[in-house]
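Of the protein chains in this complex, one is absent; all others appear in place.
Now for chain A:
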Amino acid sequence: MAEAIQKKLQSELEKYQQMQKDVSKSMSARQKLEAQLTENNIVKEELDLLDSENTVYKLIGPVLVKQDLEEAKATVAKRLQYINGEIQRYETLLKDMEKKSDQHREVLSSLQQEYQKAQGRAVGKV
């Protein structure tokens, strides 16, 4: 009896650890997005300060390619939109995961109690 519960406990624990790993993975992905968002916001601010006299170049590999200011602005705006969308997506994902891992924690603690009870009974029989 106690052994069966122990096995279950172990497998549940592994599942929980895997879940925690996923959570931290998503967290760091989100942080990276946040950094990209900040950088792109800074670029947007700079581009907004320019007028048509300034020439904009885009670094593609090792070469600088001349680019239209409006085009650059549009690209950065699109990028910002995409990053914001991604952050939102990760936000809901993380919330979902947190809820799941909370539930899982409850399952784990109830299993642990069961296991302890079962162990206590086994000792009592002896």
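What we mean here is this: contacts are C-beta pairs under 8 Å (C-beta built on N, C-alpha and C of every residue); 3 or more make two chains touch, one makes a residue touch a chain; residues count from 1.
Here, contacts and distances are computed from a predicted model.
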When one chain of this assembly is omitted, its UniProt record names it as which of these: "DOG1 domain-containing protein", "Prefoldin subunit 5", "EKC/KEOPS complex subunit BUD32" or "Cytoplasmic tRNA 2-thiolation protein 2"?
"Prefoldin subunit 5"
Cross-chain touch to the chain not pictured, restricted to A:Ala2, A:Ala29, A:Ala72 or A:Met97, is A:Ala72
Of A:Glu14, A:Glu39, A:Glu91 or A:Glu106, the residue touching the omitted chain is A:Glu39
Can you work out which residue in A:Ala4, A:Leu50 or A:Ala122 touches the chain that's missing from view?
A:Leu50
Which candidate, A:Leu64, A:Ala77 or A:Ala122, sits in contact with the chain we can't see?
A:Leu64
Touching the hidden chain in the full complex, which residues of chain A are there? Just list them.
39-40, 42-43, 46-47, 50, 54-60, 64, 67, 72, 76, 79
